[in-house]
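Let me begin by handing over the structure; questions about it come next.
Apart from one protein chain that is not included, each protein chain of the complex appears where it belongs.
For chain A:
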């Protein structure tokens, strides 16, 4: 060796025992679906089939909701908050104990780098359970009146980009507040939710408190439209979110929707440029850009445009794309063939509409779903790549001249989930955060999450908040009995 080339450093997959087929987790046990249909979960980095997973039909949804209802009436709503907290603490500790197993399985099923599942996803999952475990016996101090009540059965549908993390954002506050849940993970990433079901068994969680049913869009629709569901929580695309909003309209169901985004990352001329570039890279290439709050629009002040672009391209050139299980991989696989097709389509549109496309020299593996880190320059507000959520490692670069123009452009989107501001000027940070219509505004950082901090959107990015005390209130009924 004459150069410092990092040798492969794969995390062993031997720690995970992937079964050839999985049933539905209903009433504390794994059961076969009534009509016996199944679908396959695929490793997006290799296209290898990982397991057959049961597809829940109407009868299965009925069964799961009924189990959740029974557990709610007989066990969970009558249990003291302190005892519910004990179960949640136990689950949190088991997640920590089995963190390596969860991280490896998450990377295999989702395609995200092990560095992220190990250092970001799974530690956050545990921290969300720990955080809400602490709330379970303190609900009367949550600001929801002296005796807040749970809603009952929560129907929860989560996406494929952060399978376990989204599960924890949904299940932990719901259970802490005293609700029982039926959760449907995404059809391309069901495996860690099913491993979580095993953790519920290991924690001796009373049967029916957590039910996990797998399936595609139809299963999700039947679940959220089920008559015996009291609360709906959904994270996913804006189109599906709108359909859910229509279906709960006129019912007594409560809903929280966390939908798409097209966040602006605004870099001012006085920013700490090296760290700003780092934040821009993290904002869009973290998790292959499969992040609803990804900083997919970079707004750079024109006076530092060349310098920022040079630094950005140099930095993107050092990203290591490849085997998600290699500990030195920065960018993993695109989650599915369908998503890859969408990223390709929108990128091609970007070129057709006249934006300039750039990617570093980068070899993509032969098998699996891959897309290189990509920048588009010369993008204007009118381009589709500046307006539509690509949900991939594709950054659109725009410029601005004044702070007011930055705000105008950042807000000129149907979405409003997050935004980033990069400046060394404290007063400008405060001013910007008041002007930006986004649920989260990060200053001199990006994509940072904490269980104590609420998260959610403006406009087409949805409504309701998850995380923190606000996230707890989404699962507490404050109306008079």
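Definition applied: a contact is a pair of C-beta atoms (placed from the backbone, for glycine too) under 8 Å apart; a residue touches a chain by one contact, two chains touch by 3 or more; residues count from 1.
Quick note on the criterion: contacts and distances are computed from a predicted model.
*Asks:* Please identify the absent chain by the protein name in its UniProt record; candidates are "Hydrogenase", "ABC-type spermidine/putrescine transport system permease subunit I", "Deoxyribose-phosphate aldolase" or "ABC transporter substrate-binding protein".
*Replies:* From the listed options "Hydrogenase", "ABC-type spermidine/putrescine transport system permease subunit I", "Deoxyribose-phosphate aldolase" or "ABC transporter substrate-binding protein", the omitted chain resolves to "Deoxyribose-phosphate aldolase".
*Asks:* Which listed residue (A:320, A:357, A:387 or A:428) would be found touching the missing chain in the intact complex?
*Replies:* With A:320, A:357, A:387 or A:428 as choices, the missing chain is touched by A:320.
*Asks:* From the listed residues A:34, A:272 or A:349, report the one that touches the chain absent from this view.
*Replies:* Only one listed residue reaches the unshown chain, and that is A:272.
*Asks:* I need the residue numbers on chain A that touch the omitted chain, in ascending order.
*Replies:* 1, 3-9, 115, 119, 270-276, 278-279, 306-307, 310-311, 313-314, 317-322, 327-328, 360-363, 424, 444-445
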